[in-house]
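Mind having a look at this structure? Questions to follow.
Every protein chain of the complex appears in place save one, which is left out.
Coming up: subunit A.
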Amino acid sequence: MEEAQKYVWEGAIPLQIHLHESEVTTLPTPPPALILAPRIGYLPLLVPQIKPHFSNALPPGSPDTVWFDYNGLPLKWYIPTGVLFDLLCAEPERPWNLTVHFRGYPSNILVPCEGEDSVKWSFINSLKEAAYIINGNCKNVMNMSQPDQVELWRSVLNAGNLEAYVRISSKLKLGTVGDEYADGGGQGQVKTGRVPVRLYVWSVSEDFDDLEDAPQIDSWDKISYINRPVEIHGEEGNYFTLQDAVKSILPEYFPNKSSTNEESSRDEDENEQTVPSEEGEKYLSENVESCYPSDNVEIKLVRIQGIEPKMEIPFSWVVKKLTNPEHYLHICVCLKVPQVL
């Protein structure tokens, strides 16, 4: 069994979960629940462990849907727990202090969640999307037998059975560039293809030396969520580093200088666009000048599965070792950018 896969599968975050003060009806206040949360899992899946701990303290009447917050920020339940932690705790906090709510679901901010079924649906959808990115179709996922589907989900649920997961997942034939790359500096041919990646980017305009001094993320608007596959072209595959990959999906910060401009680039107005001309001239992405000269933008931090890999590491290694069970690579990035006017 792959050592790295086991490491990822077994990674966990110690949580200290407090009941929101507005929902406490007993004295003394119930002590927080201490839970070890799998990195590859999701917060709503922990509710069966958490709820009994607080059931005595809850007010009577049937509860609303459960939700969590960190320092007042409602947590998006469909993001894996490990990713939330890597993103929101610049300086890792152990245990991680979260607040649980059984009432007052913020449905204007959070997408509805009906417990395990919602999480499973979201997981399977991400798996389908990853399959489409890798193979150009979702057939293998859609055609999974019922018993396989059940076992796949059960193996993921609270990071249970890795063996079962590997067995079923390999039937889906979702190998990407990583699989062609032999360990220990092999000469394997890396194939051309697309790799499913989800990037969570937060930008700072001032430097900081210690992560403790990094500004707190108090709103999801401060994070750019980028769900964009990384494209790897065969010949460059062996030399394509993690840094290359991150830069390739942030063209607005790191413009690809080698791309030829077939049409003129224009000075862009960052706000609402009016239609430029009858010819339907391209005025999008690849031909747009970066808003920041690339030497002023610095990648300050890249975190994947709680580790900060060296940027020169071959990307195919990262893909092979650090993806989540739905075959997505989740990368948290902190960028230092010049002050935006």
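One rule holds in what follows: contacts are C-beta pairs under 8 Å (C-beta built on N, C-alpha and C of every residue); 3 or more make two chains touch, one makes a residue touch a chain; residues count from 1.
Convention: contacts and distances are computed from a predicted model.
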Among "GATOR2 complex protein WDR24", "Glutamyl-tRNA(Gln) amidotransferase subunit B, mitochondrial", "SWIRM domain-containing protein" or "Ubiquitin-like-conjugating enzyme ATG10", the UniProt name of the subunit that does not appear here: "Ubiquitin-like-conjugating enzyme ATG10"
Full-complex contact with the absent chain, from A:115, A:251 or A:306: A:251
Hidden partner chain, touching residue among A:138, A:217, A:299 or A:318: A:138
Touching residues (missing chain, whole complex) on subunit A: 76, 78, 107-112, 128-129, 132-133, 138, 196, 201, 203, 220-221, 224-229, 251-252, 268, 270-276, 278, 280-286, 288
